[in-house]
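One chain of protein is taken out of this complex; the other chains stay put.
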Amino acid sequence: MSEATFLGDLLQTIAERGRRLLARAGPPDDGRGGALAALCERLLASRGEASSLALAQEILDRWAGLPDGDRRAFMTMLLDDFGPRRDRLDAAVEAYRTAPTPKAAQRLHEASEPRRQELIRRLNAAPDGMAALVRMREALLALKADDPGLAVVDDDFAHLFGSWFNRGFLVLRRIDWASPASVLEKIIRYEAVHEIRDWEELRRRLEPPDRRCFAFFHPRLVDEPLIFVEVALTTDMPATVAEVLSPERAPIPAEQASAAVFYSISNCQEGLRGVSFGNFLIKQVVQDLRRDLPELATFVTLSPVPGFAAWLAREREAPDSEALGAEDRALLAALDDRGWMDDPEAAERLRPVMSRACAWYLVHARNGRGGVIDPVARFHLGNGARLERVNFLADRSARAMRQAHGMMVNYLYELEKIEANHEAFFDRGEVATSSSVRRLARRQRSPEVKPAALPAS
Amino acid sequence: MSEATFLGDLLQTIAERGRRLLARAGPPDDGRGGALAALCERLLASRGEASSLALAQEILDRWAGLPDGDRRAFMTMLLDDFGPRRDRLDAAVEAYRTAPTPKAAQRLHEASEPRRQELIRRLNAAPDGMAALVRMREALLALKADDPGLAVVDDDFAHLFGSWFNRGFLVLRRIDWASPASVLEKIIRYEAVHEIRDWEELRRRLEPPDRRCFAFFHPRLVDEPLIFVEVALTTDMPATVAEVLSPERAPIPAEQASAAVFYSISNCQEGLRGVSFGNFLIKQVVQDLRRDLPELATFVTLSPVPGFAAWLAREREAPDSEALGAEDRALLAALDDRGWMDDPEAAERLRPVMSRACAWYLVHARNGRGGVIDPVARFHLGNGARLERVNFLADRSARAMRQAHGMMVNYLYELEKIEANHEAFFDRGEVATSSSVRRLARRQRSPEVKPAALPAS
Amino acid sequence: MSEATFLGDLLQTIAERGRRLLARAGPPDDGRGGALAALCERLLASRGEASSLALAQEILDRWAGLPDGDRRAFMTMLLDDFGPRRDRLDAAVEAYRTAPTPKAAQRLHEASEPRRQELIRRLNAAPDGMAALVRMREALLALKADDPGLAVVDDDFAHLFGSWFNRGFLVLRRIDWASPASVLEKIIRYEAVHEIRDWEELRRRLEPPDRRCFAFFHPRLVDEPLIFVEVALTTDMPATVAEVLSPERAPIPAEQASAAVFYSISNCQEGLRGVSFGNFLIKQVVQDLRRDLPELATFVTLSPVPGFAAWLAREREAPDSEALGAEDRALLAALDDRGWMDDPEAAERLRPVMSRACAWYLVHARNGRGGVIDPVARFHLGNGARLERVNFLADRSARAMRQAHGMMVNYLYELEKIEANHEAFFDRGEVATSSSVRRLARRQRSPEVKPAALPAS
Partner (left out) sequence: MSEATFLGDLLQTIAERGRRLLARAGPPDDGRGGALAALCERLLASRGEASSLALAQEILDRWAGLPDGDRRAFMTMLLDDFGPRRDRLDAAVEAYRTAPTPKAAQRLHEASEPRRQELIRRLNAAPDGMAALVRMREALLALKADDPGLAVVDDDFAHLFGSWFNRGFLVLRRIDWASPASVLEKIIRYEAVHEIRDWEELRRRLEPPDRRCFAFFHPRLVDEPLIFVEVALTTDMPATVAEVLSPERAPIPAEQASAAVFYSISNCQEGLRGVSFGNFLIKQVVQDLRRDLPELATFVTLSPVPGFAAWLAREREAPDSEALGAEDRALLAALDDRGWMDDPEAAERLRPVMSRACAWYLVHARNGRGGVIDPVARFHLGNGARLERVNFLADRSARAMRQAHGMMVNYLYELEKIEANHEAFFDRGEVATSSSVRRLARRQRSPEVKPAALPAS
């Protein structure tokens, strides 16, 4: 990473020279978003290297200091004033209508490119420009929620990020206890599934011989992981988080493991929302682990089911639920007693109905657009994984109880079937399932389903 | 670079898996460019990671094996069949004409994007995809020369390369005798100004303490320099190539140098033509050298004048030449005697008139578009350098004698004046010159110009 | 460090092969120190690579598992059974007495080399052998305290370590927030002067732009610092620890600093006691900082005075103390009131007498061997530093109050005078002092010493 740092330093120096030139020209701005427009126009007009870098840095620095209101004004300005040149565009439209040649289509494409795309490209050249743009889009996404018109501006960021974060640019790196602290603190910060409270807990996730962590990095975002996955090497497919994360567990030598369990996947950069990495990450990590540990035979996740509780609540209210019968509803009433999970008998009574309901939810339930409801299920099934097992009371954390009554799921990655599963999922909406999950999901209301197929927690 | 290699390996593995999937599906192609179309369509339709990478690799591999005729057919196919979708584009045009909102303009921009842009982006994801695309464009540039219609396709390559080779991605690295041989052999191969015959000559350019070489690299083009500059650290501004490159010269300690002489700048990747790096390279190298060697006070080139001989021939024929008078023409007749440069007296007679003519050429001569004729002059003057000195009989190599009758030029980079020179050059066409060159260029036909201002060779 | 790791892996593999050979030969040992003797003899007799490495590893592993009593037995065995071969030695003595030629002297030297030296050299070849030997000597030092006869064995460790940790082998590395966590945790663990409580405190010592940390490493002790120094970049010579370590202080840009303050130096490896690194470390760090930050003009420590309180207690008891007069004694009685440092008036009354006493202690007090008493003073004065200032109530931590009533000292490193100071200190016992300290130390009992020369705390 030192070369990136070195280049960063040089860019910094060059930008600072230009900044002095800028300063000599008098302060071009009152610090408000409005006046940034003039700087943006100057940047687009600039042909000089030093002043161009300096202008880019100046704009990014000022942006970073803007209050929220001015940020909205800035984005609105990008929308209104940095679209395509109207006259050029209209002329290109007319030329295309007159003679729709490939060349005319190309000119039309060029003429319709909003000027803010070139602006963003020039901002990217500043030292740490890429990181600043990622943060800028993070802010834009928040603004867009209230102001859908800004979606047009966001499209430009998304388009350019899609090109700049092309998977060819991504670098997979293992994260371990010998990684730089400056990277590790980001693992603590960005972990989104099973919180890491402090450095000692981080060490337990990284240092034992049966733990792995991998992240994608981008050459221009130094020490900033884009996405990372935590892996436990085990001898069995785990049914609960406690098995994986208990501080008391005894680590095993990596060579003894037969399964790799992906128990946490976290996106790190909100500003890169919509640029997909996860799909690719899991498959690369599977390849990497197989190469280093040829004994590994099973690649499986231990995943949350974040939409289950909300769906279940709706189904319990729906008189004509396909998923739940009257008996199920009666049994599920026990969920309303907050302490049920600490009452072994109550829990055992809930186990079969909850397992069936969860399996149904994942296999049959659909949202308004006809898609699988659960976002985590969509991700792994879309990747070509198979829904392997539903696990009752698998995560007792407050969040998991709230979102899924503690249910978790194993998704299985079989390299040989990934492509076929993936195609079946997207082309025909088919959810790949193990036979046990299929059986569970088959007849929801039948009281005679045997819970024996489920693991004891 | 090992991480890039590592990622490359993984991509390779993933692509190979997909390739086996592909192979099982039967050979989709007869090996001709035409059938590549089907693969390209499949790649654009693909959603699966593995098959997508495999398809991309397959297309690039087949392309690499195509004979020239099929390559032209492939490019024509990209032009004809991978433009924008006609129906979507026409609808977007109508929508925009009905209501030219920012959103309609954006949709128009999207609809007018040729499908080959997405195709190129997907090809880029293949292992070594970037390098293959750079070679593909190199071939395209050659095809375009005969077939101007392909310029539309080239625009798409150029547009995407401009974004991917954004200067923020470039990494400056010093090249020295401890650099990998796999990089050094490319320095030998790509040196475009003063040929490097073998490894011993390369060593003389890199190993002595008063030599430097810097190159830009891109994270996805491993061991492939994009552009490099060779630097001599000296105590004086050199007037001849021999001073700089003589095998007999005695190296000096770097700390004793007061001048850094950029005596060779070579672009390495023909496929990146039009993506400008040189401008930025020189300024970064100046910064870098100043940091390491604070004693350096002068940054100057020793540059060829490749257009001079052709221009001079025209002027000698032009009866109303502003640059040459009758007396000049008479003197210049000595050039037609091939051995003049080995005849000291003949050379001394030519020195003043040649120096004046060269200064005039660089300062006053303009091409049809009103620009400075000499491409090297355009480059350095556009960078903000100053035309410092013209050097008579400075390079006796066959090429330099043919292109410039042996003349060379020093361009001076004064950091404080770069921006102003640059602006003056682009805004008002002004050529920054030293007073001595200005004097030389002032009155071409006056016999009384004193040659004393020129260095003895 | 990856190469070291790589080699380590290979050594591991080779050693494991040999171990299997060993295992096949049956367990050669009952796990007690005594039976290790046989393994040691086998190791000395071995000529085979694999079995030799395996034997070495086996011995080191068994040693690591020995209880204390058996460790003592092991060391006694090294003393008694692995000295020089008696017969060879006696013959060499006789040969030398007969004809004391250079060759006879050399043979005598060889014959008198205890066999344990070769044993230690062979143990060193094991994977992680060096680290194991350092831990082994750490244990030996503890055993030696009760058993002075083991000093002979310790001499051999010390002799070999002196050669293996020759300064030419040492690698200086900067430690910062981007250093591996596996190294940083050792900084937390080994910090011996100002405790680092947790990772956040560590970050405050490393991450701000005005902080530096440097350590010596050895190529065979991967991720194990030998000694490290923490540096604060400041604008003034600090008088208190609080100025340097306060979490509330505002960091300054490194370029604005004029002073580098060495405020903590910690040896990390007890097993390397007596192998001196600190001397060299400070001078290298001074060189390094000057190169990177040419504005730095002052290099100074902020050091504890660990022997002061004990000395002062003795002087207060000594009726004929040269250092303290009756009036001083009366004033110093206030020290017996534990809360004095929180009583500003009491503290101000103590300031002059304490400052004088501390200066006297450092400049004039001598131990039984005629040396400066304070070990920290001995270290810096021996390095050629100058005693620059004594600081009253400079460290309010429990340890500093107990050891030095809160006093601290600045030692100044002036590169130009280091050699001269060093020579004067060793040759003539002279303590280099600033004029203000000299004045303070001059007349201890005089009541009229002006405290104005001292900094306000």
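Observations on the structure shown:
Labels for the chains are A, B and C, by order of writing; each one numbers its residues from 1.
Throughout what follows, a residue touches a chain if its C-beta (ideal position, glycine included) is under 8 Å from a C-beta of that chain, and two chains touch if they have at least 3 such contacts.
Being a predicted model, the structure only gives us computed values, none of them experimental.
The chain not displayed here makes contact, within the full complex, with B, C.
Screening B:178, B:250 or B:398 against the full complex identifies B:178 as the residue touching the chain left out. The chain omitted from view is touched by exactly one of C:83, C:208, C:325 or C:371, namely C:83. The residue touching the chain not shown here, chosen from C:113, C:201, C:414 or C:430, is C:113. From the options C:138, C:288, C:348 or C:430, the residue with contact to the chain not on display is C:288.
For the options C:225, C:271 or C:384, the residue in contact with the chain missing from this view is C:384. What subunit B contributes to its contact with the hidden chain is residues 177-184, 198-199, 203, 223. In the full complex, subunit C contacts the hidden chain through residues 3-4, 6-7, 10-11, 13-14, 17-18, 21, 47-51, 79-80, 83-84, 86, 89-90, 93, 96-97, 100, 102-103, 105-106, 108-110, 112-114, 121, 124-126, 129-130, 149, 151-152, 155-156, 160, 162-164, 166-173, 219-220, 279-280, 283-284, 287-288, 291, 384, 415, 418-419, 422-423, 426.
Definition applied: only the chains that are shown with their structure count from here on.
With chains reduced to the mean position of their C-alpha atoms, the one farthest from subunit A is C.
Counting every residue number used by either copy at the subunit A-subunit C contact, over half are found in both chains. Among the chains in view, A has its Cα centre nearest the centre of the complete protein Cα set. The distance from the centre of subunit B to the centre of subunit C, with each centre set as the mean of the Cα atoms, comes to 57 Å. Look at where the CA atoms of subunit A average out and do the same for subunit B: the two points lie 40 Å apart. Distance from the subunit A centre to the subunit C centre is 49 Å, each centre being the mean of its Cα atoms.
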